[in-house]
Structures are given as C-alpha cells and as structure tokens.
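Here the complex is missing a single protein chain, while all its other protein chains stay put.
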Amino acid sequence: MPGVMVFLCRCCGRIPPTVDLLALGEKIGREEGVAVVETRDTLCLPEDRAAMLRSFEESGASGILVAACSPYGKAGDVVTTLSAACDGDRSHVRLVDIREGCAWIHRGDPAGATAKAGDLIRMNLGFLRHGKRSADAVVAVRPECIVVGAGSAGMAAALSIARAGHRVHLVERGMGGGGMLKLLSHVYPTDAGAEEKLKPSLEAISAQPLIVFHAKTRVVAATGYAGDFKIRLASGTGETNLHVGAVILATGAGVWLPRGLYRYGELKEVLTLMELERRRREGRESPRRTVFIHCVGARCPERPYCATICCPSSIKNAAWIKRADPGAEVTILHRDIMMPGAILERYYRGALEAGVRFVRFAADAPPVVSGDGKVENVSVFDAINGVEREIAADQVILSTPLVANADNAKLADLFHIGIDRYGFFREDDPLHPLETRQAGVFICGSARWPVASGDAAAQGEGAAMKALAILGRERLSARSLSRLPEGKLGHARIEDGFCSGCGNCVAVCPYEACALQKVGGALVSRANKMRCRACGSCMSVCPNGTIQMPEHNARAVGAMIRRAFSPREAR
Amino acid sequence: MNAPETTDKKPSPRVLVFACRWCALIGADAAGRKKTELPASFRVIPVECASMVEPDSVLRALASGADGVAVMGCHLGGCRFNDANHVAVKRMEALGDLLDTVGIGRRRLLLSFGTAHEGHEFAEVLGNFLRELGPLPELTRWRKTLLNLPAFR
Partner (left out) sequence: MTSVLSRTPRQATSDTLPVLIEGGGAAGITAGLDLAAAGRRVHLIERSGHLGGQMLNLDKIYPTDHCAFCPLWTDIRRLQTDPRITVHLSSRIESLDTTGEGSLATIRTEPPLIAPERCIGCGACFDACAPGAVKPPGEHVYPPSFRIDRDLCNRCGSCVGICPSAAIDLAREEERETLKVGQVIRAAGFIEADLKPLPEFGYGLHPDIMTSLEFEAWTAEAGPNDGRIVRKSGGGRPANIAFVQCSGARDDRLLPWCSAVCCMHALKQSSWVKRRDPGIDCCIFYTDLRTVGRDYYAYSRRAEDKAGVRLVRGRPGLIHPLPGGGIAVKFEDTLTQKREIRRFDMVVLNGNLRPSAGDRYENGAEPPAEACGFAAEPADVAQSAWQGSAAAMMAISRDKEGPCRA
C-alpha cells in the first residue's frame, strides 16, 4: 500500500502559531498509511505547482492530502492542480481546511486548534483509504435533435440547430408550423403582420433539408438520457421511433375562454382578444365604441398569475382601432398595466398618444357588462378618480391569460421534468431558465412561461445553443453534464446481491435516476449513470446500505466519524 | 474516548457537523474569514447535500464520542439538487423521534436548513448548540450500548 503524501501549508505563518505544524507534522508522519509529510510556506503560488508535483512523484504515494485553507479559498485550485498528477482523478486528493475552519476561529485555544487539525487530518486519511471512484460513464452522442412544437420558439430552435449542421425532427401536433402566430393578426411591438412574420420561418423550414417536419404527430413515449434519447412518435399514419441526442420542448401555451365572466357567451359582441385578432385578420372593421377589460380570469384565485402578454396584446389592438379610426372611442379598463421595459413603455405611450382612454379598476370592484341580447354598456368604478362611469360600448374585448398547454403534464411525466403549479414546464433555477432538472431536456417559449413571439424565438435560439453543447460532441461523459466546476461526484452504485428491491431510492431520487429492474428473477434497483447527480439522497434511505456513492461511501464516512475525536492523552 | 478536561469548567461539548458544501460550508468559511472565535470542540464533515447524511452516521457519531450532531443544509426551496433537502428534513425529524424514543434525546441533533449560511449565523447556530449541550449528562452508558451493536463494530 503506497500510502498518502501529506502537504501541510504554513500560509506564511498565518496557520501557525495557532496550529503547531511542527508537532503536527511529526505526529502525522508516524501515522499508518502516510508516505511523506511536506510542510511548505505556500501551496497556491504559481511556483509551488511544479515543486509539489515533483514531490508527489518522488514520494511514490498513491494519494494526496492537502491541509491548507478552505475550499472557498485557493485550496480548491491546488486540488485541481494536484489531481492532474492523478490523471485528473480528484478522488485521490483530499482537502482539509485548517485555516478558516481551524486556525482562524480557535486563536484563543492553540492546543485545541492543533488537536482539531490533527483529528481533521486523521479523519481524511481514513477517508482516503476507503474512498472509491465510480468510473465515469461515457456515451456516444446521437447527433440528431427533437423539437416538440412548431410555434415561434420551436421553429427558431429547429432552424438554429439545422443551420449548425444537425438533423432536427420538428414535431407538431397540428397541421403545420406557426403556433400562436397563425391565430394573430399582428404582433407587438413592431406591429408587423403575423402572417408576414411567419412566412419567412415557414419558407426557411421547408427549404432546410436537415429539418424533418412531423405534422399531426405527438410524442407518446420517451426513455434515455442526454446524448441518447429514444422517442416514439404517433401520428395518424402510424408510429415512428427516433433516436436523438437532445430534446427541446416548445409546446407553447393554450387559449382560455372566459365562460361565465362579463356575459361572455351570453351577449353578442363580447369577444376575447383572439376573436378580435381573427376579425382583424379577416379585414373586418371595428365598430365605433370599444371597451377592453384586462385581467379577465387572471390574477385571480383560480389563476393566480399574470400572463405577461395580455396587456401588450390588448394595447396593440386598442391603438390599432384608434389609428384606423381616430373618431372611435376606445377605453381600456385595467388593474395594473404590465408593460415593463423600454420598448413596452414606448408602446404604451404610443397608445396614449393615439387617444386610447385608460380607466383603472380595483380587483374587488370589477366592471359590469350589460345589454340586451347585444352588449350596450360597461359600468366601472374609476378607482383613480373615485367616480362611477357608464361607458357605452358596441363591443367588449376580454383580455384573457394564456394557460398551460394541456399536454405539458404528460410530456413532463415522459421526460421526468417538473411542471409548476400553473402547469408550465419548470426550469432548474432562474439563472438557467431554459434547462430542466434532466440534462439534455430544454424548454423554451410559452411552454415555459407566457411570452411574446419575438422573445419565444429568442428563447428557442437559446435552447438550441444549450442543445448544441451536447449534439456537437461525439461522446458525452456523465461528469461533464454537471454544472459544478469539478464535475459531479460520480454516481450511485448498487451492490448486487444485497438490494432488496424495496424501491426507497426510486421514490426519493430527485432526478428519477433509479429504477427497479428484473435481474435474475429478482427486482433490484439500478441507477442511471447519466441521470444520477450524486446528491446522495438514495444512500440515506437505503435500509441496508446497498446503494452507495463510491466517492462518499459509508465505510469512508465511518472512518471519518471514528477518528473525529481523539482522546486527550493521545494529543 | 474521554472528553477533554479543563481545570474548573466542564469541557466544551464535542459536536460532529455534517455541512452541505453550499450554504453551510459557505457559512463556516465566512465565520473563518471574519476570525470569529468558536470553541475547538467541533469537527466538520462536508457533504454534497444534507440529504446525503445517513441516519446511521448520526448514530455512529454519537457512539464514537460526539455529544451532539449537527446537520446543516440549504434553506427549503434553495437546494440545488431539486429539493433533496426537503426529504432530508423529514428524515432527520424522524431520526429525532427515534433519539427521543431510545432516551438519547432529540436535543442532541441540531437541524439547520438555511440558517447558517452567513459567518455570524454559523457562529450563532453552532454556539447556541454547544451551549445547549453543555448541561446535558454524558452519553457514556448509551455509547457503550451502541458500540456493542454489530453494526457499529
């Protein structure tokens, strides 16, 4: 057993005198399993690198223990440098914090600090003896991609990936691409025609030989992991099997009808924004007097969210009516006007300048729509002026929220990702909004959260960029999937013959990386190396310690625990 | 296996801290940078996530000389492993019940999720725990019992 090389850092006299490194060095040198102890003034300077690597080579040791500053200091980089000498294997290098974690917080008790430093080093020597390493999983990457949903986000994602040279399967449950753009007349903030905006994308998709368009098709099954997903599609003509490297979900959002609100469905000329858009597309002129009502079925107990795009969409149409007919009376009844940013602020002002009237109402005093057969007027308490108003109306437009696509829950299940309480796909965290808890599965557009077509396209490109990190490689290692700087801590391992098939690990794994499989007639757990993120949750629920993280296995932890507190006499 | 002796005061209780290397270790590191003075009777074992801490390890620690064990993780909702710490909280609470049942007492198990991620917080949380453990009697009888269990040999 070659033993361990121990580097003790003096930090130029900032660790001693509190921790007596001289005495400590001698004691550690006599410990079983220690090959060499070297005390240095520094470990982190550029000139220390070569010297330390040389010392290690000459020692013939098989592992390294570094006793220095905290992992949030420069010791982390020292570990990286030294692990280069162990073929990049960080599990052979162990860091012990005897500065921030010892010398600097126990200056009033040098004896105690020295004893603690000794204990910490012994603990980690024990760990090194029993710590193991899981072989990194490496898979061949399928160079193709699937994009589910051919709206603004999906089309942009597919075009970006295809332009980068990869085949893309663009799967759409409808007849053709376009998504929400097919239902709109014009878009904000450019006020460009939706059709004229859509046309170039559709043409580009048709002209792009690397995009395979699957119309009237749904995803019905999915297995696999980043680099290697097996997907089954179903359409009217049968089933197709795909084998792709990355998945982009761009399924958009759904339209919601405000039945039972504001006499919708009861009175004529009470419409939703979408119905107005259709009329506008058909070239129908708008009547003289229009009242828009905001937050219809949104920011209420049933749908406690703001759907982001309704205010701008409504204001877009209100301004259009006024500009087409300056004599028209257009009133917007609103709660808060949700137009954040520079572009939307300008857009809002543009509507004001065009002569759109704005009346604010309180959430607990909504407007009342009345009429006989056809809408006649809307009464509202003007919260800012404190007066009741009666507004004559020839049409009332209800601004309703987008709701989550009904398919999201099923897709989330198939791909093992999360959905939020409103039904939209959940991102991993705000700083990684296009990534989900499964590596290789990305979300964009209104499938993620209601967003306008321009932003949806940008998110589609962003998701394409994330996918390319996988697709562009021939091979992908599990370690490289981690967002941690040193990669992830290996993966869980089940020891054959001991697993009782209880399924605790399956239930508790945050990434659904464990599954029960039949092996030789018995149900045992298997951890997917590519999906496992090495959090260790499985270890703590296994009734007999069968599933272990080799890099943090129970034996190694037990060795640390046993050596944590040395008797006073032995100091 | 004796506790450290001092002249007239009872020695500071020995605590093994399982600290997740995110919130908790950052707090420990910050306490160090600020050079906050703490008793030298605790040892820190960094873990990837508090959910990695096995109930077994807590019992082993108590059997091996610790007077108390602290499990420190990120605040609920802040776990970077998709809320793995929620399960850890539940598991550790259940372990607390077990400790009560066998007479060791849940007061020897400190759970800190998101309350020790700053230097002064880490110092306060740990300092309070050490103070609470002070008046508790030695665990020697229980340690002997636990140590004799086959699992711990």
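Each chain carries a letter (A and B) given by its place in the written order, and its residues are counted from 1.
Simple rule for what comes next: contacts are C-beta pairs under 8 Å (C-beta built on N, C-alpha and C of every residue); 3 or more make two chains touch, one makes a residue touch a chain.
The structure displayed is predicted, hence computed values, not measured ones.
Here one chain is not drawn; of A:Lys27, A:Arg94 or A:His166, the residue touching it is A:His166. From the set A:Pro16, A:Gly126, A:Pro189 or A:Pro510, the residue in touch with the chain omitted from the display is A:Pro189, counting the whole complex. In the complete complex, the hidden chain is touched by one of A:Pro2, A:Pro340 or A:Pro567, namely A:Pro340. Within the whole complex, the absent chain has one touching residue among A:Arg357, A:Arg483 or A:Arg555, and that is A:Arg483.
Think of the hidden chain as still there; on chain B it touches residues 22-23, 26, 30, 33, 75, 77-78, 80, 117-121.
Seen across the whole complex, the unshown chain contacts chain A at 11-14, 41-42, 44-46, 69, 72-74, 76-77, 80, 143-144, 155-156, 159-160, 163-167, 189-190, 200-201, 203-204, 299, 304-306, 308, 336-346, 360, 362, 383-386, 420, 422, 424, 427, 429-434, 444, 449, 454, 457-459, 461-466, 468-469, 472-474, 483-485.
Here is the rule we use: only the chains that are shown with their structure count from here on.
Remark: chain A and chain B have CA centroids separated by 32 Å (rounded to whole angstrom). Residue ranges of chain B in contact with chain A, taken from their complex: 1-5, 14, 16, 21, 25-26, 28-29, 31-33, 35-41, 43-49, 51-57, 60-61, 64-66, 80-84, 87-88, 91.
Chain A contributes residues 70-73, 97, 99-102, 104-109, 112-113, 115-116, 119-120, 123, 418, 428-429, 437, 489, 508, 510-511, 533-537, 539-541, 545, 549, 552, 554, 557-558, 560-562, 564-565, 567-569 to its touches with chain B in the complex.
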